[in-house]
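Here the complex is missing one protein chain, while the rest keep their positions.
Chains: A and B, in written order; residue numbering restarts at 1 for each.
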Amino acid sequence: MKFGALFICLSIAAAQDIHLPPGLERLADKASEVVDVTLDASMLQLAVRFLPDKDPDSARVKRLVNGLSGIYVRSFEFEKPGEYSASDVEALRSQARTPGWSRIAGVRSRKKGENAEVFIKSEGGKISGLMILAAEPKQLTFVSISGFIRPEDLPELGGHFGIPKMEQDSKSGREDN
Amino acid sequence: MDDLENRLRRALERREPPASFRARVYSARARRAEVPRRRIWLGWAAAFASLVAVGGGVAWQHERNIQERAAGEVARQKLELALKITKTKLRDIGRQIESVQENN
Partner (left out) sequence: MLTALHPATRTFEGALEAHEAMVFSLAYHFLRDASAAEEVAQDVFLELYRHLDTLASDAHVAFWLRRVTCNRSIDYARRRKYRPVIALHDVPEPCISGEPGDLLLNRRIQEIIASLPEKPRIVMVLRYQEDLMPEEIAEVLGMPVRTVKSHLQRSLALLREKFGNG
């Protein structure tokens, strides 16, 4: 089955109850750069009102955001490796251990010490959330998008990001060693 | 005052909220305050001349617009940043998957 088929006829935007692990805030103290974005539904609606009207990209972003109920991004960049622990990553990953979530892609490079995973939340065959966890030696990034994502809006989230191939990967748990 | 109490003070010292906090409060205020504010203005309008009410209404609307615009700009920038990070990460992951598949 093509992965893209999963995105057909999505109609709800079920809100995720994101509770970031408290330990995450501690990482901010160690990080040299921190990105902290929390946009709930009302902030998203406010944001799209201030996108430029005549920009074609704006129209696509508006369409995408229209179905979303929240976007949360936490990204920490460190001066040196080893500033975050496996338990920090696990605490973030545990957000996707709740019912409805499944891991659709994962890449790992032992050489580079990188590990990235993509999760989606589906309810009744509909996608109601997307989560990305990317751990690199000096950077840890967590993205959680809650709400309804239509297939035609996927390019706004980074093209199709190799979706047809991702299905294969999700089965094999592919690793790049 | 002993050492433990000093340590407690350091551990519990105040910290700043996220940079977006103030904008979020203003935005929420602009949304939620609309109804009570209108009631207040209606009361004034009943008590004073319509000119005062209109003048006050315009000033209030102006202030609200400024605050909302500031909050909206902050929200827009955050949205763009969030989407940029999401795109970058998903593209990186997609490329890595493609690269592995090509090698196989």
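Please note the rule applied: a residue touches a chain if its C-beta (ideal position, glycine included) is under 8 Å from a C-beta of that chain, and two chains touch if they have at least 3 such contacts.
Small disclaimer: the values here were computed from a predicted structure and weren't measured.
*Asks:* For subunit A, enumerate the residues touching the unshown chain of the complex.
*Replies:* Residue positions of subunit A that touch the missing chain: 18-20, 22-26, 29-30, 38.
*Asks:* Need a quick check: the contact residues on subunit B for the chain that isn't drawn.
*Replies:* The list for subunit B reads 2-5, 7-18, 21-22, 24-25, 28-29, 32-33, 36.
Here is the rule we use: only the chains that are shown with their structure count from here on.
*Asks:* How big is the gap, in whole Å, between where the Cα atoms of subunit A centre and where those of subunit B centre?
*Replies:* 22
*Asks:* Which residues of subunit B touch subunit A in the complex?
*Replies:* Against subunit A, subunit B makes touches at 18, 20, 24, 27-28, 31, 68-69, 71-73, 75-76, 78-79, 81-83, 85-101.
*Asks:* For the complex, give me every residue of subunit A touching subunit B.
*Replies:* The touching residues are 35-39, 42-44, 46-51, 61, 65, 71, 73, 75, 105, 107, 109, 116, 118, 132, 134, 141, 143, 145, 156-163, 165-166, 168-169, 174, 176.
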